[in-house]
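Input: one structure, supplied below.
The other protein chains are all here in position, but one chain of the complex has been omitted.
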Amino acid sequence: MMAPLLDVISWVMLVGGAAFVFIGGVGAIRMPDLYTRMHATSLTDTLGSLLILGGLMVQAGFSLMTLKLIAVTLFLLFTNPVSAYALANAALLSGLEPKLADDESENES
Amino acid sequence: MIEILSIFLLCLTVITAVAVIRARSLFTAVMLMGIFSLLMAAAFLLLDAADVALTEAAVGAGISTVLMLSALALTASKERVEHVRFGVAVIVCTVLAGAIFYATFDKPPLGDPNAPVHQHVAPEFFSITREEIGIPNVVTAILGSFRGYDTLGEVIVVLTAGIGVLFLIGGTAPMGQVSPSSGDQTIRGLRHHQPLRVIAKWAIPFIMIFAFYVQFHGEYSPGGGFQAGALFAAAIILYGLIEGHRRSVQVIPPAVLRAMAAGGALLYGAVGVVTMLMGGNFLEYRVLHENSTTAQQMGIILIEAGVGITVAGVLLAIFHAFAARDRA
Amino acid sequence: MSALTDLFHYWVFVVLLMIGFYGVMTRSNLMKKLLGLSIFQSAVFLLFISMGKVEGGTAPIVLDGNWDATFSNPLPQVLILTAIVVGISTLALGLALVVRIKEAYGRIDDIDAPEAES
Partner (left out) sequence: MLIAAAAAIAVTMALALVRALLGPTVYDRVLAMNMLGTKTVLLLAVVAFLMDRPDFLDMSLAYALINFIGVLAVLEFFYAREVRRPEEDGR
């Protein structure tokens, strides 16, 4: 009774996560400059990993695996945005921003 | 499915390797090397080598990138346009590649269970591990028990390399070599990034716990002294990156690191000497306890601890040597 | 399909080996030479690990006391596991040498060239 439902939930999460991850990858290729690329990847990375790992968690049930998956998820959840922040900050400090901000990215958004 | 994934990853690996050699900027090359290690480790995992993948991830992708970046900070970050001897190199490479390529056709296909490699010692390793050692991770059993001498040798090599690095760059830089960064201590490290500090302070204990898990759970799951040592070193390196080199030296002073590096190898050797004193051969764990299985497990845990301490000590000492050189 | 998967890993080994070797031979930058050596080393690791693979096997870590499953050969894995750590130690030694050469000569490219001697 429960098992098919859990399977469906986990499949939906896995496919959704995979879709997000893939969209992020496409964004990393197609976006015009660093900051938009970061926008594409860091958001989808976080959401995509959450969904994929969540889908796996649903499949694993309650075990040591789930605990490890939760650990991975938490770690990604905290470190991904922080490294994105640090990267943007470093890029900005190095003077990358001005020449990119005026021409391309303003028009895009 | 796994095969296709494996082939795909290996193709990416080759592309990355070409890019590493082609890259003009050394910094790019080092970063691509990190990606190369990452892909390689994933490929290892798909080839069933879980312990190797863990080692490659911790050591290859993590520590080696950090060390190369530290070395890069001390040297030039751009490669000069060079005049190279392409002709000879291309000929030599083509001939060699052709020869080895030809040789591969005589190799048994990948995964052939009847290949000569799988006939000789591996089955004995499994049966003896099952009967006498009783730990599920056969890799750890071989590392600690069957090939204990070899591992001792490797630990000594690691220790020797660490000593060599300390001899080469452990002291202070020669006079007149003071780099311009000496004045601005405040900017070194990522201390002024509050989010990074918060997350790192949360992450460091986590990494350390994971390192200890890898160390002491290494008999039951992928892991062992080498991986744990590298992960422990990575945790301290993270602290050093965030808080600056000076503070990380305060956490673990260089003298402690040297003691760790030597002490781990000493612990390993001492286990061997103790077994000799108790009437066995060098590193013959059987004499440690009346129950032979317990004795083997005791021996493996002890020498894995020695390995872990040495690896952590040496890697951290090397990192500190590079970082200290940078500020000198 | 099977003809490709049979020997593909060994071919990748050859290609990586040659890429690393080529890098060591043609690049005069010492850092680049070290990177080439690392690739060369990784190629050898790949060869060993590929040889240890057994079709239908799993990692040589016994799950739930199931000792009769098919396992890949653990011996190459042990050899490579230690080799990786030794590899990083020797790489660090090489990097330290590069740093000293930089301090002594002021550069790490073309140190064989005559003008490098001060």
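When the chains are written out, they are named A, B and C in that same order, and each has its own residue count from 1.
Rule of thumb we're sticking to: a residue touches a chain if its C-beta (ideal position, glycine included) is under 8 Å from a C-beta of that chain, and two chains touch if they have at least 3 such contacts.
Here the structure is a predicted model, which means the values were calculated and not measured.
For the omitted chain, the shown partners it touches in the full complex are A, B, C. Seen from subunit B, the chain kept out of the figure touches residues 1-2, 5, 8-9, 12, 15-16, 19, 25, 27-28, 31-32, 34-35, 38-39, 41-42, 45-46, 50, 53-54, 57-58, 61-62, 65-66, 69, 72-73, 77, 179-181, 184, 187-190, 196, 200, 203, 206-207, 210, 214, 221-223, 227, 231, 234, 237-238, 241-242, 326. In the full complex, subunit C makes contact with the omitted chain through residues 58-59, 61, 63. Although one chain is not shown, part of subunit A still touches it, namely residues 10-11, 14-15, 17-19, 21-22, 24-26, 28-29, 34, 37-38, 41, 45, 48-49, 52-53, 55-56, 59-60, 63-65, 68-69, 71-72, 75-76, 79-80, 83-84, 86-87, 90-91, 93-96.
One rule holds for everything that comes next: only the chains that are shown with their structure count from here on.
The distance from the centre of subunit A to the centre of subunit C, with each centre set as the mean of the Cα atoms, comes to 31 Å.
For the pair subunit A and subunit B, the distance between C-alpha centroids works out to 29 Å. Annotation for subunit C: no residues touch two or more other chains.
With touch defined as above, subunit B holds no residue shared between interfaces to two or more other chains. Within the complex formed with subunit B, the subunit C residues making contact are 2, 4-23, 25-29, 31-32, 34-36, 38-39, 42, 45-46, 49-63, 65, 67, 70-78, 80-93, 95-100, 102-103, 107-110. Listed in rising order, the residues of subunit B touching subunit C in the complex are 3, 6-7, 10-11, 13-14, 17-18, 20-21, 26, 29-30, 33, 36-37, 40, 43-44, 47-52, 55-56, 59-60, 63-64, 67-68, 70-72, 74-76, 79-80, 82, 84-86, 88-90, 92-93, 96-97, 100-101, 104-105, 107, 109-113, 115, 117-118, 121-122, 125-126, 130, 136-139, 142-143, 147, 150-151, 154, 157-158, 161-162, 164-165, 168-169, 173-174, 177, 220-222, 224, 226, 229-230, 311, 314-315, 318, 321-322, 325. Residue ranges on subunit A touching subunit B, taken from their complex, read 71, 75, 78-79, 82, 85-86, 89.
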